[in-house]
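A single protein chain has been removed from this complex, and every other one stays in its place.
Entry: subunit A
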Amino acid sequence: MEGWDKTTKSTLTQIPLLTTKAGPRDGAAWTQRLKEEYKALIAYTSMNKANDNDWFRISAANPEGTRWTGKCWYIHNLLKYEFDLQFDIPVTYPATAPELELPQLDGKTHKMYRGGKICLTVHFKPLWAKNCPRFGIAHALCLGLAPWLAAEIPILVDSGMIKHKDDVASSSES
């Protein structure tokens, strides 16, 4: 965990760890895992709200809990930039992490794979591998997506690749 900022570290320690090693094809064990995922997400979301650092919404898009959709946002220069967030739970979960997708940013940055999957190779995947099966969706958002947004959104805004929704609206009106 060297190289991570103090806030991320302390946040991480407060997200409950998961214990059930099960993927979406494991029947009852997966239901158990899903409960643990919810508990971790509830704890993480409450914590963010309490610390005035609310930055995502995520819910299961199907009853099996294998597909998740929602939103995430990032504040840069006092402006809020919001993006759709989606991912599938892979069949080999939790041995492999979910591949987090921001489809609206597909093709706008080279720190991304096809389909808008964010690149997590260097900073996140070794940590996930080391902590299998204790890390879940909440940890992937905290250690994967949050640092990615913090690193990439300012660059994308400053280079003009993404525009704030108010700017887009006003420029199309004029």
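The rule we apply is simple: a contact is a pair of C-beta atoms (placed from the backbone, for glycine too) under 8 Å apart; a residue touches a chain by one contact, two chains touch by 3 or more; residues count from 1.
In this section, contacts and distances are computed from a predicted model.
UniProt records the chain missing from this view under the protein name "Ubiquitin-like modifier-activating enzyme 5", selected from "Golgi apparatus membrane protein TVP23", "Proline rich 19", "Ubiquitin-like modifier-activating enzyme 5" or "Serine palmitoyltransferase component".
Residue-wise, the contact with the chain that is not shown comes from A:R57, picked out of A:R57, A:K80 or A:K165. Across A:K49, A:K80 or A:K165, the single residue that touches the chain missing here is A:K49.
Where subunit A meets the chain that is not shown, the touching residues are 16-17, 19, 21, 24-25, 31, 34-35, 38-39, 41-43, 45-46, 49, 57-61, 64, 66-67, 70, 88-92, 95-96, 99, 109-115, 119, 121-122, 125-126, 129-134.
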